[in-house]
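Removed: one protein chain of the complex. Kept in place: all other protein chains.
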Amino acid sequence: MKKIIKYVMTDILRNRIVLVYTVFLLITSFSVFSLEDNNSKGLLSLLNVILIVVPLVSIIFSTIYVYNSAEFIELLVSQPLKRKSIWLSLFTGLASSLSFAFFIGAGIPVLLYQPNSVGCMMIGIGILLSVIFVAIAMLAAVQTRDKAKGIGIAILLWLYFSLLFDGLVLFLLFQFADYPLEKPMIAISALNPIDLGRILILLQLDVSAMMGYTGAIFKDFFGTYIGGIFSFTVLLIWIGIPVFFSTRKFNRKDL
Amino acid sequence: MIIASNVSKQFGKLKALDNVSVACKKGECIALIGPNGSGKTTLIKSILGMVVPDSGFITFNEKNILHDWKYREQIGYMPQIGRYPDNMTIGHVLDMMKDIRSNSLQTDEDLIKAFKLNELMHKRMRTLSGGTTQKVSAALAFLFDPAVLILDEPTAGLDPVASEIFKEKIITEKQKGKLVLITSHVLSDLDDLITQVIYMQDGKLCFHKTIEALRKDTGEEKLSKAIANVMTKN
Partner (left out) sequence: MRYVLMIFLFALCYSNCFAKTIRVGKNQSYKSITSAIAVSTVGDTVLVDAGLYFEKNLVINKRIVLKGIDHPVLDGEKKYEIISIKADAVVVDGFKIIHSGVSSIVDIAGIKIYNRRDVVIQNNILDDTFFGIYLQNVKNCFIKNNQISAHNSEEQQSGNGIHCWKSDSLQIIANTISGHRDGIYFEFVTHSVIWRNVSFKNIRYGLHFMFSSDDAYISNSFENNGSGVSVMYSHGVKMFNNYFKENWGDAAYGILLKEISDSYIEGNFFEKNTSGIYMEGASRIHMQKNTFKNNGWGMKIQASCMDIVVEKNNFIGNTFDVGTNGSLVLNTFNNNYWDKYDGYDLNKDKIGDIPYRPVSMFSMIVEKNPPAMMLFRSFMTSLLDKTEKVLPSLTPENLKDNFPMMKRLF
């Protein structure tokens, strides 16, 4: 299994899109930090990049990569290898190389300009989001043979997680405005890894605004030891469940 | 060596394999022939475990291949379209395959030499022509000296010289007592190679005969003519 991971990683890390992605992140991060007059403002601008671009690139690149590797996967399947280990190697290869690209592109500038808890949290969340969206992409890709359809699903999923979900939440909030929704919001935030990641970063960053009533509840929850464990567990579940289901599907899939 | 019993497979409404039973033995070189969409590739994929039959079973050396993967150590497979990760070099691909099958110590690098792939080792896969990629696939299939060779449209992209080298390789392997399964549209290529013919249509196995029997039945010497004869009869 390690062997396949190694080769998949070398392949992806030499991929032009991944190189462009890394360079894009590098340029954005450095320009954001050098243009903004204070570093925490730079971090905020970078936050938007991380929350939008990282999931987008991760999900679309992984989907396309899986489809483009269809024949290669077939070849691997014809070899004396377990399907499970092929799929997991592919996942590990994709996840680790995209995380690596993110770390080089955004992690290093952040560590240079903001070597503190916010910076570390941001890098951690960025890496987790990369991995989560690789997992989701692989689940989307294993569901359908049609490449165009698969990419379409991937884009829709990204749109859902970064935009539609929030719209839905806003709609629900106004529909149930008369009920105390602060605590259910914590549960709802667990349904979207992007939201969860954003809240975790903001709790380190925009402390003043987050100390309003709702923010205080978030802070009381996510700021504690148990809350931290909870949120990271949830993020790990967001990796585990798609990987589990996609592996199961791939095991039974006709190639 | 490979026995398929009553294998059926359906993709949506399409019956790709309909109650196919076939037995392949050592030392045979079998041509799997049929029109497009007749289920040849599905049969091959079933044998390789890429497609799981809806009903029926396939055994390899008397062992059911379902949920097994070890048996593939004895198979060399050359796919119809070989595509490899864009940024790997030929060397990488070969190394990776050797890594995967690290337990087979002996490698058969005849084809690598014959196709002069040694000089191209550092080339990225995306820069290769279709023919060269096909050569890589062929070399990979033979690399581990497997007992069974499954070749899906092997000569499609190869130039005449390479094609000839390839055929000779198949013949030598056949003589070593290996089982070779070939699908091809270019029937003229198969003439000197094969010992048996499996003809499929609409997912059904129409016949499985030795080449001599086929020639006798149709009265044609050339395989292409013989098959044409069969097809018009049907």
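So that you can tell them apart, the chains are marked A and B in the order they are listed, and the count of residues begins at 1 in each.
Note that in this section a residue touches a chain if its C-beta (ideal position, glycine included) is under 8 Å from a C-beta of that chain, and two chains touch if they have at least 3 such contacts.
Treat the numbers as computed from the prediction; the structure is a model and nothing was measured.
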Where does the absent chain make contact, in terms of the chains shown? A
Of A:Leu25, A:Ala140, A:Leu202 or A:Ile239, the residue that touches the missing chain is A:Leu202
Sort through A:Trp87, A:Phe218 or A:Trp238 and give me the one touching the missing partner chain. A:Phe218
Can you work out which residue in A:Ala95, A:Leu157 or A:Met185 touches the chain that's missing from view? A:Met185
So one chain is hidden, and I want to know which residue out of A:Ala70, A:Cys120, A:Val169 or A:Leu255 touches that hidden chain in the complete assembly. A:Val169
Among A:Ala148, A:Ala177 or A:Ile226, single out the residue that touches the unshown chain. A:Ala177
Tell me which stretches of chain A touch the chain missing from the display. 38, 41, 44, 47-48, 51-52, 162-163, 166-167, 169-170, 173-174, 177, 181-182, 185, 188-189, 194-195, 198-199, 202, 206-216, 218
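Criterion: only the chains that are shown with their structure count from here on.
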Inter-chain centre distance, chain A versus chain B - centres from mean C-alpha coordinates, in Å: 41
Can you check the complex and tell me which residues of chain B touch chain A? 9, 11, 45, 48-52, 69-73, 75, 77, 79, 81-88, 92, 95-97, 99-101, 137, 140, 150
Quick check on the complex: what are the chain A residues that touch chain B? 3-4, 7-8, 10-12, 14-15, 68-72, 74-83, 252, 254-255
